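Just one protein chain is left out here, and the rest sit where they should.
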Amino acid sequence: MALTLAQLAAELDARLFGDGDTRISGLGSLKSAGPGELTFLANPRYRAYLEQTRAGAVLCTPDQAANCPVPALAVDDPYLAFARLSRHFDPAPVAPPGIHPTALIASSAQIDASASIAAHVVIEDGARVGAGAVVMANVFVGARAVVGDGVRLWPGVVLYHDVRLGERVNVHANTVIGSDGFGFAPSKEGWVKIAQVGSVSIGADTEIGACCTIDRGAIEDTRIGKGVIIDNQVHIAHNVVIGDHTALAGKVGIAGSTRIGSRCLLGGAVGVAGHLEIADDVQVLGMSLVSGSIKKPGTYASGTLLDEQTRWRKNTVRTRQLDELFRRVRDLEKDRDADRDTK
Amino acid sequence: MALTLAQLAAELDARLFGDGDTRISGLGSLKSAGPGELTFLANPRYRAYLEQTRAGAVLCTPDQAANCPVPALAVDDPYLAFARLSRHFDPAPVAPPGIHPTALIASSAQIDASASIAAHVVIEDGARVGAGAVVMANVFVGARAVVGDGVRLWPGVVLYHDVRLGERVNVHANTVIGSDGFGFAPSKEGWVKIAQVGSVSIGADTEIGACCTIDRGAIEDTRIGKGVIIDNQVHIAHNVVIGDHTALAGKVGIAGSTRIGSRCLLGGAVGVAGHLEIADDVQVLGMSLVSGSIKKPGTYASGTLLDEQTRWRKNTVRTRQLDELFRRVRDLEKDRDADRDTK
Partner (left out) sequence: MALTLAQLAAELDARLFGDGDTRISGLGSLKSAGPGELTFLANPRYRAYLEQTRAGAVLCTPDQAANCPVPALAVDDPYLAFARLSRHFDPAPVAPPGIHPTALIASSAQIDASASIAAHVVIEDGARVGAGAVVMANVFVGARAVVGDGVRLWPGVVLYHDVRLGERVNVHANTVIGSDGFGFAPSKEGWVKIAQVGSVSIGADTEIGACCTIDRGAIEDTRIGKGVIIDNQVHIAHNVVIGDHTALAGKVGIAGSTRIGSRCLLGGAVGVAGHLEIADDVQVLGMSLVSGSIKKPGTYASGTLLDEQTRWRKNTVRTRQLDELFRRVRDLEKDRDADRDTK
């Protein structure tokens, strides 16, 4: 894959500095990119590298473009421009349309002629796969599931019955969508399972990482919005609702029936308890526990600070005596105040 | 699937209010259920919704049944009754008995004639699959593994060699049971792997979520009891023992050789260190770290409280000075006491 700098400039509506015939066939970092590779300068801290770059071309702001020793494309947001162009250089193989002879498609399933269905895929009764969708090897698409146009399912993805994916949803390998929510009623004889009769719906342009789990709803559906980005090993329990453009970093876990707003950012391994409401535009730092609803946009945290082990132990055992310490300080204050009064 | 209210009343031994011929074909919530749908009122807080329900029928306590505007089934525990009936309305497709032609079954494996073996399943030498078991697409059953009667393995489940599942165990998609425990001896040249010669045994009626991992024992077996319920992405290390009817919420991790009692409840993302003993009837709140044995039933926690980021930072840095603060308070107390003595 090679494109000229003029073509890339046109796509971005960027101002071109240097030879528009320069051919770009890959991406690189400012430090390591070689001829034929496109790079970018977004963080001013790295400006020094610009002078030494050997890249084929650089995406940068107009004022930086003047100092660039190689051809440049001047844009307002070089990082965003890099993102937009990066798809041209994605090394992921393009899947050919058509159904591999080893794929097993139920006769009542509807597969668009432009979809690509790879080896050993199983598609069950009444499922639908849209135009241009790519269903890679060993994927399972359950009964009545809907795979929207342009969806990509990487190898080993499992969609349970009735799951619905909007257009261009991208699901990485071995992720499971639509498994039973964790619903059991206690009885004298033990737990009695509650059939999970809801499903999962996922909005357009949402990306889901590898080895994630998104459970089907107990009665109503679990619902993920549009343009949501979800990293690897995220767990979303039954009846969770997630607003558009929210980002969940790796290993986030969200318990049942919690509603998360739009444009939220949950850091790595954040845990959110069940039946909560999180407002729009909330950010939570990594490894925090959200155990109550959050009504106001803002940034929140509950994580702990790392320390050298012996100091950590000394301080941490004290947390068990903290309430007592508050009482002792209260006593000291009372005594001081009484002392003053007697003076 | 449709059943009459009279049939459901008979199954529960419930008192029927209203027309026993009412046909029920699905489940709904008290607020959203429509005609033909069964719902329940368990939490008295939702009593107001009862008056407005448009459900086909409601499971509720006898005193509530009198106020119910639609047919009702009166029971002592409406939530449990709902759980018991819910299986009739489970949308999961029923799997036909028989072996799919693309499944590969070792000649020494024994498959009950009533079992359902789906496409692309691989069953290795000496494995056994019991009556009514459902082995879905792309499942791998290792050599000598035992799949009990009525077990269900969802797509992509991997059972390593020698793993044994009791009757009616339900394992969700892409879960791995019997992978090697994390056992290595340090040497001057690096880690030397210790072959994990134990296996995993899982008791009857246990449910295991999606993308879980349960490791085989180093020498003896990892053992999960009966009626245990395990949510998604739970990790159970080698030689762990878990008692009957214990519940593990999503993302729980249990390190090697720890023994957990019966009827315990571990909240989401709880971590339990290795070589511990946890008594029966212990509850641990979400995201807690259990680093010592727990001898007494009760509820335990170690989680942290969320706060707005700037307040959180101000308070959290103080935890590194906590032991010093205790000493400062001790000094203040000594000075106060010395002051008093001199008066």
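First chain written, first letter: the chains are A and B, and each begins at residue 1.
Everything below uses one rule, namely that a residue touches a chain if its C-beta (ideal position, glycine included) is under 8 Å from a C-beta of that chain, and two chains touch if they have at least 3 such contacts.
Small disclaimer: the values here were computed from a predicted structure and weren't measured.
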| item | value |
| --- | --- |
| Touching residue (missing chain; options A:Ile105, A:Ala279 or A:Val329) | A:Val329 |
| Touching the absent chain when the full complex is considered, from B:Leu3, B:Ala131, B:Leu265 or B:Leu332 | B:Leu332 |
| Which residue of B:Ser32, B:Thr61, B:Thr213 or B:Gln309 touches the chain not shown here | B:Thr213 |
| Sites on chain A contacted by the missing partner chain, in the whole complex | 26-29, 32, 77, 79-80, 82-84, 86-93, 102, 118-120, 136-138, 154-156, 170, 172-174, 205, 207, 209-211, 226-227, 229, 231-233, 244-245, 247, 249-251, 268-269, 286-287, 303-309, 312-313, 316-317, 319-323, 325-326, 329, 332-333, 336, 339 |
| Residue ranges of chain B at the interface with the undisplayed chain | 102, 104, 120, 122, 124-125, 138, 140, 142-143, 156, 158, 160-162, 174, 176, 179-180, 182-187, 190-197, 199, 211-213, 215, 219-220, 233, 235, 237, 251, 253, 255, 269, 271, 273, 284-285, 288-292, 294, 298-305, 307, 311, 314-316, 318-319, 321-322, 325, 328-329, 332, 335-336, 339 |
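In this text, only the chains that are shown with their structure count from here on.
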| item | value |
| --- | --- |
| Centre-to-centre distance between chain B and chain A (centres being mean Cα positions), rounded to whole Å | 25 |
